[in-house]
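Sharing a structure, written as structure tokens. Questions coming.
Note that one protein chain of the assembly has been removed; the remaining protein chains are unaltered in position.
Chain IDs A, B and C follow the sequence of writing; residue 1 opens each chain.
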Amino acid sequence: MAIDLQTARAIIEAARAAAREKGFKPLTVVVLDAGADVVAAEREDGSSNKRFEIAFGKAHGALALGMGSRALMARAEQQPYFIAAATTAVGALIPVPGGVLVRDGAGTLLGAVGVSGDTSDNDEAAAVTGIEAAGLQAQPA
Amino acid sequence: MAIDLQTARAIIEAARAAAREKGFKPLTVVVLDAGADVVAAEREDGSSNKRFEIAFGKAHGALALGMGSRALMARAEQQPYFIAAATTAVGALIPVPGGVLVRDGAGTLLGAVGVSGDTSDNDEAAAVTGIEAAGLQAQPA
Amino acid sequence: MAIDLQTARAIIEAARAAAREKGFKPLTVVVLDAGADVVAAEREDGSSNKRFEIAFGKAHGALALGMGSRALMARAEQQPYFIAAATTAVGALIPVPGGVLVRDGAGTLLGAVGVSGDTSDNDEAAAVTGIEAAGLQAQPA
Partner (left out) sequence: MAIDLQTARAIIEAARAAAREKGFKPLTVVVLDAGADVVAAEREDGSSNKRFEIAFGKAHGALALGMGSRALMARAEQQPYFIAAATTAVGALIPVPGGVLVRDGAGTLLGAVGVSGDTSDNDEAAAVTGIEAAGLQAQPA
């Protein structure tokens, strides 16, 4: 079981709508399946060049270690050398909020959403809104 | 001037519609701006894990060397060592058809579309259809 | 849905038993889930140092492009530049037989098995035997 394209598009649409309503800066939203591969991505006009890579890194890191990227930030603040080393070992891993695990009602891991463009807190809020709008459970930490 | 998100989504929608109409295998479509950064991407259900990376590499390689990826294939058949070396130098560069440059009516380069999932010829056909449906010029070679 | 550890161990046990019965050289067997992450691996005594990486690359490449690694060999013989470029784009990808996709009875992709140590044909035979012994479908090409 993983996020299908229709669900991924619904998450992106709802995340972007929430961002427009709240006046967030232009966002990039990336949806990954449970294996951390891209299902869909959209970069809003004005969102800077490598926002895809940042958003991807938040979601990829969350799946790699099995926790939302807010928890990775806490770990980075306690043990920066662990996060630095883990990045080398597992690839893209951006340890700030905005990488949110996606689970179904039974708790099964389906994938993750990464958002980048505004403050990390706002990025995370957009991701959570998008996930919940699709009827799924968001795990930001 | 570059491909905005609305245009990118229109390209993807038309490329996918053409693929469904012609019975192609599940496709992944990636749209890059003129700087070769991701604007939007969609991986259809059943399109394998790393199709994003393959489609990205077709479009990225096309922008890197300023020619559609069909022309990169011709070069690979003549001088495989050039393509191998260029890949190391410039990053992702997949030298088979399906990476198509996008220009406006005046010939200005706006970005590129990469498609992967079916035969390379069919991938390219879907990309060209998507670009032209958005009222833009497709350069496949 | 993905291969769980119990199933992975059953596949490895049956693949190794088949190899011992047929007198194959010492094998390394790696089982990946649908996202191409390691579930289990065993390297038999006498199997050389980097056999894990070779077996992993067969299975990882199969999942990346959605076909058994025997099909990747066919592609490498036709378009060696494609396989070389794809390796850069997607990571480990060993284009010889022995990377076999695993599906359930309904055709759902569950993961892949990679085997290395004897001839590629024998590696593949061991993988197929292991997968079928676990009651699953093997796709070697």
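Operating definition for what follows: a contact is a pair of C-beta atoms (placed from the backbone, for glycine too) under 8 Å apart; a residue touches a chain by one contact, two chains touch by 3 or more.
Values in this document were obtained by computation on a predicted structure and should not be read as measured data.
Contacts of the undrawn chain with the visible chains, over the full complex, involve A, C.
As for the chain not pictured, it touches chain A at residues 34-36, 63-67, 79-82, 84-86, 88-91. By the touch definition given at the top, chain C reaches the unshown chain through residues 4-5, 8-9, 28, 35, 37-45, 49-50, 52.
Here is the rule we use: only the chains that are shown with their structure count from here on.
Fitting chain B to chain C on Cα positions gives a rotation angle of 85°, stated in steps of 5. Centroids of chain A and chain C (each the mean of its C-alpha atoms) stand 31 Å apart. Centre to centre, using the average C-alpha position, chain B and chain C are separated by 30 Å. Shared interface positions of chain C, defined as residues touching 2 or more other chains, are 34-36.
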